[in-house]
Structure formats: C-alpha cells, structure tokens
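Take a look at subunit A:
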Amino acid sequence: MNKVDVKLWKIPIPEKPPECRFDWTKERPERVERCKYFGNLKAVVIDKGICSHCGTCYICPVRGIVVEDKPIDFPNWRKDCIDCGACIRVCPRYDYTPLNGLGEYIEAVAGKSKRFKGQDGAMVSEFMAGALEMGIIDVALFVARDEEFKPYVVHITDPDQLKDERITGTKYSFASVMPELHDSIKHVRAVGIIGTPCMISGLRKLQKVVPLYKQKVKLAIGLFCTENFYHWQLKEFLEGRGIDLRKAVKTDIKKGNFIVTYDTGEEFSIPVKEMEEIVPDGCKVCQDFSAVEADASVGSVGSKKGFSSVLIRSETAKEIFEYLKEKDYIEVGEVKIDVIKRLCDYKVKIHPYPKG
Partner candidate 1 sequence: MVRIKVEKPKVHKSVALHIKAITTAFKEAISPGTITIHYPRERRKLPDNFRGLLQLDKEKCINCFRCAHICPANAIQMYQRENKYYPGIDYTKCILCHFCVDSCPTAALKPSKIHDVAFASLSTMVLPPEELAGEPEMWREDTVTVEYDFDGDLKMIKRKEVENLIVEVEKPKRPEFVAGAAFPENCIACRICVNSCPQNAITFKLQDLQTMVLEIDFEKCTGCMVCIRNCPTQTLLPFRREEVLKGGESDEQG
Partner candidate 2 sequence: MVDVSGIVSGIVEKIFAALTANMVNIPILEPLINKLLQIPLVNLVVAFILWKPAFVILFVPGLLAVTVVLLIMIWWERKLTARIQWRVGPKEVSRRTGGIIQTLADGMRYMFQEVIIHRDAHKLYFLQLPILSFIPVLLPILLIPAGTIYAIRSPYAIQIAVALTALLPIFILGIGWSANNRFAFIGTVREAFLYVAYEIPLMIAVLSMVLLYKSGDPFVIVEKQWIPGIFMNPIAFIAFLIGMVMAAGRLPFDISEADQEIAFGPFVEYSGIIFGLVMGIAYEKLYLLSLIAAILFFGGWSGPEIAFLGELSYAIWLFLKAFVLMGFIVMVRAIYGRYRLDQALKFGWSSLLTFSLIGFFISAGWVIWLG
C-alpha cells in the first residue's frame, strides 16, 4: 500500500522573493588536466584505480555517467560531457584522505529485531521501519535481489514491505543506490538510504556541495564493510567453485570465510583470502570499515549470533533507537567494541593508502 502524499505535488514557492533580477554565481573546481571535467575525474580517480564505485557521480545532469555492473565510465565523454564539473565536486575519492577507525559515536549497542528476519539482527530494517513510522522519512531505498542474486533498488514506503526476505540481507555486490537517489530526489520529501562506507562518504560530500540532498536525505545508515564485489565477477568466481548463486538464499562473511547458504540448508564456505583476485581496486585502498560518517553503522562483528552491532553516531539515530526500545521492537544486547576496533585496524593494515 503506497500512500500518495499530496504534499509532493505542491509547487513550493519560497517566501522571500529576491531582487528584481535573479543572478547567482557559482564557483567551479580547478582543472588538473586540460580537458573536460570528466576527463579530470577519469585521470585522477578511475584510471588510478581508486574509484570505489559508489555511484555519487551519477549526479551528472546529462546522465552520461554509466553506473552499472562494471567500472564507472562515460562513453563518448569528449562530445557529450557538458563540462559542469559536478562529478568531480561530489566524488569522495577525487580529493582522497582515507578515513579509518571507529570514528565518533554516541553509543555502541547490539540489537536484535523481533519483527524482521535479516542478515543477523535485522537492525537496518528495524531502523528504517522506525524512521518510516516516526515520519522522519517518507521513502527508504533498500536493495533487493533477483533470482540470480543480482541487487536492485526498491523504494520502501511501508514497514510491512520489509517482511520480504529478498529485501533484507546482505548481497555483497555493488548496487545502484546513489543513482536511484539522484533519480528520485526531486520527487521525494524525505528519504533514508543504506550504503557501504564509500556511499556514505559520497553522500556526505554531495550534501556539502548540493544542500538539496542535506535537506532531503534525513537518514543514512552505514554497513560494516571490508570489501564489495562486482556481481558478474562474484557469480563467475562462485561458479568456478561449483556454487550456484541462483539456489542461494543467503550470503555472509564470517571469521574470514565467505559463506553461501542454499535454500536446502546446504552451506558452502570459501576463505576470503582466496577471493583476493576479484576484489575491485577501489576497495583495496579503502580503510573505512565502520562507515565513520553515517548516522548509524550496523554490522554483525562484535556481537552474539543473531545480534547486530550498532554504532549510533547522530541524534536522529539515537532518537530512532530510543523509539524502537520504547515500542519493544528490539532486544538489546552487549557489544564487544574491541572486536570491531580490531577489524578496523585490520582493514587499515590490508588496505594501505597510498599504495606501496
């Protein structure tokens, strides 16, 4: 049941009209290379192999930048790029200083949802459902999977939609959350997104550059992340090991092993070290394990089985967490913060920047 918000159709008219003539000035970024701005992005980020495939550059007003299951590209950019520089202004890796560690947080707890069934404690679903119920957001962008375990973005407007297990659960492949956000930003009032640490960094930079996103993206939940894969590479790799993703109902990384669970209950386990060859280059320079800039970071590390660790970093997330506790939607548990800290340090160790 999608409720149509009447407010969405209003043409907002600002209260104070400015001077008789609108004119506004805009700073443009400096060029590194003597070509169009996408050329700069390509030279500085993509060709150097530090692109994290977060998709923030999809802001491109001519929608020329292709964010698909392959490295970021702008086919025919020499002709079609309109040279506005938006992509390099929002790219989190263009001017890259790696973030690492646990970051600032208000509270570290473990939680388990009583309503939803997710990867571990289903705390991401619970946070978004709480935000929807509290009215903080109208829409939450979730990543669902199709038959081949390929991720696609869905708009959640009602917590009941989250009962579908295809929507909850981790997919371990790049999803087009940011492109979907760019496409729908003009049509929503308040939106919540879920993303890997690189997406959260991209979002924060975007919010600095374009205040519209600060106004509309009310909740950003980060996921604990060591690495992410291109879907086709992951699929081919697993097929090489005799694992069919079409039969899988769950993927997980636990204690250095990539675990695929079939619908029959069968489990396959591959050491993550063997998957080194398919880890994208962009992930190899990322040191941010715990989504430092998110409103709340969620992951399985550091809590008991069936629980999710939650690092609450902002007041909004704190409010939602209190609301969830008050409504008795979740079970609160203990979190071992030193385990998370150890994994953060481990990620810094295996992903040095600058390389070599």
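By definition in this document, contacts are C-beta pairs under 8 Å (C-beta built on N, C-alpha and C of every residue); 3 or more make two chains touch, one makes a residue touch a chain; residues count from 1.
On the choice of candidates, all candidates are chains of the complex that A comes from, given by their letters.
Note that this is a predicted model, so its numbers are computed, not measured.
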item: Given options 1 or 2, the chain of this complex that touches subunit A; value: 1
item: Touching residues (chain side subunit A, partner candidate 1) in the complex; value: 10-30, 59, 61-62, 82, 84-86, 89, 182, 185-186, 209-212
